[in-house]
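For this depiction, one protein chain was excluded, whereas all remaining protein chains were kept in their positions.
By written order: A and B. Residues from 1 in each chain.
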Amino acid sequence: MMSLRYLPLWITAALLCLLFGIGGWQFDGFASLAVVSNLFSDNAFLLIVALGMTLVIISGGIDLSVGAVIALSGVATGLLISQYQWHPLTAFALIVPAAALFGALMGVLIHVYKLQPFIVTLAGMFLARGLATTLSEESIAIDHSFYDAIAEFGFALPGGGWVGASTMIFMVLLVLVIMLMHYSRFGACVYAIGGNSQSAQLMGVPVASTTIAIYALSSVLAALAGIVFTFYTFSGYALAGVGMELDAIAAVVIGGTLLTGGSGFVIGTVLGVLLMGVIQTYIIFDGSLSSWWTKIVIGLLLFGFIVLQKVLSRRTALTTVAGSTAHG
Amino acid sequence: MKQTQPCADTLQQARLARYSPGSTKASARYLWPLAALILLLAVNLLLDASFFQLSFQDGRLYGSLIDILNRSAPVALLAIGMSLVIATGGIDLSVGAVMAIAGSICANLLLQADLPLALVIAAGLATGIAAGLINGTLVSYLKIQPIVATLLLMVAGRGVAQLINQGQIVTFLRPDFAWLGSGSWLGLPLPVWLVIAMFGLSQLLLRRTALGLFIEAVGCNATASRYLGINDKAIKLFVYAFAGFCAALAGMISAADIQGSDANNAGLWLELDAILAVVIGGAALSGGRFSLLLSVIGVLIIQSLSTTIIVSGLPAKFNLLIKALVVLLVLLLQSDKFRRQLSSVLPKWRKGGQA
């Protein structure tokens, strides 16, 4: 019984190991700490966004605005540092609460005005992308001693690996989100709302404040991802992160979270992003495969996992029926 | 069913009048989107006196209005298909990717010089229907949520288009095909004619048969529809196939327009514009009544808005921002709670708010 719940998680983990093993067997230098650490540092922003997306999807919602929030926070960071000469940390201190407000407003529209998350966050996506292009259409280069320090911060691993600031920020956020989702009352409420928000309400869950907090958190994590993205590119650009929301949603699904809400694991999402990353790395190492195979393979993977989820949820339904007949 | 013999003709007439369609309600649905469109066009006229001017050159009309119509064409086609999908309570995220696939299929077939045009077009349309059938099967038979089911093709579809094009932008030199995108007939650009034709045929298909009613019934209550004998699964399959067909047509227009197929950018994010247009047209995402005309008006509103921004001299970068604010306003106006709040603030709004 227990294994059924964890099955998608195990499958993702197994696929990850398998592909990594095949890569290591086929290509020199694939199975190295350098590749592993690059996997994390190249995907740090996606990993961070996907953490927030996991939260939203477990609650039964969806957030299409995250890619645009990444761009907006990147552009704002760039502007504040390069044009207004703010210290990066002061800029971050403004941007993160602003993102929380942005997400909270979407949460209010969704909960109070009973609008569908899909369409509200779609409007949020236009708004954030629109604000970003309004602030600056051109890419803004960031040149600041703090950024140089960030780039050098980190420690080396044997075999050419490097754990940089982005990876560390992600790790810290991962621990925080796991604590939040699996060890706090807030997390329990998120699962409860995803299961059945009416029952949750009857059981005394503060549905309003939790919903609003969920979207605020998702936007905060997206803004942090935007900041981490500027560490990676040394610039803020209004067209950054286009389509990132889709990658995040795909990673969450591949990580075993039910898109209908109420079930899933934060760590699964991390495995999902890494699996997508390994596919990309494999295709790059292979050289003969073209980049579009990434999309096709991820699409097929998504299909496989969605069908798996269907089969699993049908089987749980069947065991429940069987159980109740045994009793009744 | 024979009517029982009426006692008096007047009574009978009075009754029939009572039972005739409530014309007031039906027209009220059209009021707001139409008013918004007219308002936008009026603003344009104020900003630029020559806005409504049309000139006739080389057998073709030119002017801002024609421009709006022409630019709206691909999204209008998508919105016609999307209206039906949304009416069943679904959503189709893949139409942009389907545009890219149909474009790439046509472009590659056009490289074979001896293939007749009709065959190429048929192949493109068949691709769209096939993609729609995949979506429809996932939604109605495998019972996968529409957002997820169509997300699959949205992600993978663009990869497939790139695969077909082998990562290149495939260009072709076929004036007959290019005519679909850039030609004109009786003074109007051909894409506009294609939209008019598609709109007219769809309207005939949906409203002269019971199909439109069945779609609305399934969207309002799929279980009850099944219980009264409607094959709800087949209806859902049909709407996704129809949306795929519309997307393929839109994809061919945009490929014909640039005389090439760009798998990366063809139809990119147009699915969102199409969904938006349908929502602006007043349809509920939860399904139910649909109006193709309102969806097309929604498309024209979005396109006029962009034009207004350009005409007003504001930088184009405000485009998205203003679009977002308009969308938020429309969304809020659709929320019962917001309307109640509004009507308690503005007592005079009560009458309008109910419309």
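Just so we're on the same page, a residue touches a chain if its C-beta (ideal position, glycine included) is under 8 Å from a C-beta of that chain, and two chains touch if they have at least 3 such contacts.
Methods note: contacts and distances are computed from a predicted model.
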Protein name as given in UniProt for the chain not displayed, "Carbon monoxide dehydrogenase large chain", "Urea transport system permease protein", "GntR family transcriptional regulator" or "Monosaccharide ABC transporter ATP-binding protein, CUT2 family": "Monosaccharide ABC transporter ATP-binding protein, CUT2 family"
Sole residue of B:T137, B:N231 or B:N265 that reaches the chain not shown, by the stated touch rule: B:N231
Identified contact with the non-displayed chain, of A:V175, A:M203, A:I284 or A:V311: A:M203
Where the missing chain touches chain B, by residue: 1, 3-4, 15-16, 18-22, 25, 208-211, 213-214, 216-217, 220-221, 223-231, 288-289
For chain A, the residues touching the chain missing from this view: 1-2, 5, 179, 183-185, 188-189, 191-192, 194-196, 198-205, 262-263, 316-317, 319-328
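Simple rule for what comes next: only the chains that are shown with their structure count from here on.
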Length of the line joining the C-alpha centres of chain A and chain B, rounded to whole Å: 32
Residues on chain B engaged by chain A in the complex (per definition of touch): 91, 142-145, 147-149, 151-160, 162-163, 166-167, 263, 272, 275-276, 279, 285-286, 317-325, 327-328, 331-332, 334-338
Residues of chain A touching chain B in the complex: 62, 109, 112-116, 118-120, 122-127, 129-131, 133-134, 137, 246, 249-250, 253, 259-260, 290-296, 298-300, 302-303, 306-307, 310
